[in-house]
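Every protein chain except one is present and positioned as in the full complex.
Take a look at chain A:
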Amino acid sequence: MDNVLVLKDYKTVPDIVHEYEPTLKFGHIPLVIDNGSYQCRVGWSINDEPHLIFKNLIARPRKDRCKKDAEPPVTPPIQIGNDIINIEAVRFQLKTQFDKNVVTHFEVQELVCDYIFSHLGLDSDGCVPHPIVMTEAFVTPNYSRQLMSELLFEGYGVPALSYGIDSIFSFYKNNIGDSGLIVNCGYHTIHIIPVIRGKVIAEHARRINLGGSEIISYLHKLLQLKYPVHVNAITMSRIEEILHEHCSIALDYQDEIKKWANPDYYDMYVKKIQLPYVQNTSSSTLTAEQQKERKKEMARRLLEINARKREERLAEDEEQLQQLLAIQDLIEEGDTDEFEEAIKTFDIKSYADLQRQIAIVQGRIDKNKQRIAAAANPEEVEVRPSGRMQPPQDPEAFQTWLAETRAKYSEIVSRREARRARRAAMVRRRTAAAAERMRVISRLAAAGDEFGNQDSDWDVYKSISREADSDSDADGERLLELEEALREHEPAPSSSLHHQLHLAIEPYRAPELMFQPSMMGNPEAGLAESMEYVFKHFSAEDQLLLANNVFLTGGCSQFPGLKERLEKELLEMRPFQSTHKVVMAGDPSLDAWYGARDFAGSNDFESCCITKEDYYEMGGEYLKEHHASNRYYRSPPPIVDNTLAPAGDANVVKEEIVVDC
């Protein structure tokens, strides 16, 4: 199989600002927000599709601290959702409002809400005049809901608000009856939620704290460890792409991985992913020949420069010599005054000094002339072999030479390995090598006068030495030589091969985390085991109701093979000859939004909303229950520890006791 998969490196497209039509503006149309920990989907209840789908992330660039105080600090804009074009560039500045599947960071949530409302084109003054349907996590803590209500009612002045659970919206959207076992595979969690006759049995629902993000980071790390060279090229977004497009769930994981142990199967089915790479044309394709040419060219240019310099210096010296000789002529003519004048300008003290200067300059000129003569014909000196190992020119002979060199190389390597292993074994006691060494030493001690008659006798010391001996030094040198020769003459493999990821078990191994969280050290039960656990809490009839309607939803349920795997697991865990059925959501990622939209358009939507009055009356954590909502449990007041109460209060209690008597 030679087709290599190429990564597409998807880029996001920034969202447009949608038009805020008058029908929306004056119609009090509900706004539906599926606030998922992976993606946020937003749209009006009268539309077929959500207007905005973006990753629930913001990138807050850091301020430049190095700038001086004089300039006002320039705050780069915060990027939100689809504004982030290249997510890898801002990977370390990313923030999300979610901690697992619950919103905890409300400053980020407010920024995201700003993004939502501004991109829907809202222009109303001082409030968002639309009821809002917002999804929240199954059994969201009251604290989180309270802050969300506070944000929406007080920050945006929404008139009404309704919360619902994404997976249950999706369940009802798919219209598959009022009983079933919802399996919602999300970005951070997997929920198993039993619904019996339209009632969510929350106390028997279970949540596995593992989801798409964990699977992605597992695969990310796995591949980074497998290919340490490409650590930087293996990015989270590429892994996400691999996960979305090439990963699947094995029907029987044990069987699957056993198949991969067979090298032929591996070669047949291994997935090759091509990482982007830069073809380094200049250095590798020019190869030795051209590099040598280039080097020669450089040397030639250097020589030229030197020669020019020498000539300049020669001319300078000759001129100086002429001047000095002219001065000498002066004194020979007997013109002492002029001579005195002249030597002053040349900073020369006496006639003797002048003589010496002339001699020096003359010497310099002679030397330079010699050098120029030597540099004029350098070819004779230059020629020397570039390496000790010269391959034959003939291509066929070259191949045999290459093979021989490789064989020699591997032979030396294995010899060195063997020697190293023996030495390591010798250091330890009670190994065969150590025993052999002791035997040789004792024989040496008993050796007679004959020892040393032959040179090979001395090799005994090599075999008992614990240090690296001369043999290994020699081998090391030879190894270096061969290595260099191979590097120089071996045809370079195409660099695309160096930038390929080979995926064998990995595409099955990462999603398998859903069934075996223990693979990443998570002590929780996997999906199948947790389902079995949930089943145990129900009567036989109810179990059958659930098993006949196992409903798969959530983005992570889109792995190919998950449905079949669940069917197989159900077959194993359910009683013999009982029936079961797994239903996939029509659109696992978007059905929650569609369901919430249908709910917002239904007649009894009004009665399921928390109004502003309710909010001020009942507090932020209040929730109007409906078919797809969480149950509302009012937070009890915290326990007041009386033992720590101040003394004054204690006195009051005492008095009461007296009155009672």
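In this text, contacts are C-beta pairs under 8 Å (C-beta built on N, C-alpha and C of every residue); 3 or more make two chains touch, one makes a residue touch a chain; residues count from 1.
One rule holds for everything that comes next: contacts and distances are computed from a predicted model.
*Asks:* Among "Rab11", "4853_t:CDS:1", "LSM complex subunit LSM3" or "Vps72/YL1 C-terminal domain-containing protein", go ahead and choose the protein name stored in UniProt for the chain not displayed.
*Replies:* Hidden chain, UniProt protein name: "Vps72/YL1 C-terminal domain-containing protein".
*Asks:* Touch as defined at the start, partner being the missing chain; which of A:331, A:440 or A:525 qualifies?
*Replies:* A:525
*Asks:* Of A:54, A:117 or A:535, which one is in contact with the hidden chain?
*Replies:* Only one listed residue reaches the unshown chain, and that is A:117.
*Asks:* Considering the complete complex, identify which of A:505, A:545, A:582 or A:596 is in touch with the unshown chain.
*Replies:* Answer from the full complex: A:505 touches the omitted chain.
*Asks:* Of the residues A:7, A:84, A:102 or A:234, which one touches the chain left out of the display?
*Replies:* A:102
*Asks:* On chain A, what residues meet the omitted chain?
*Replies:* Touching the chain left out of view, chain A contributes residues 63, 75, 99-100, 102, 104-107, 109-111, 114, 117-118, 122-128, 137-144, 147, 150-151, 154-157, 202-203, 205-209, 218, 221-222, 224-226, 228, 254, 257-258, 260-261, 504-506, 509, 516-526, 529-530, 533, 631, 633, 635-636, 638-639.
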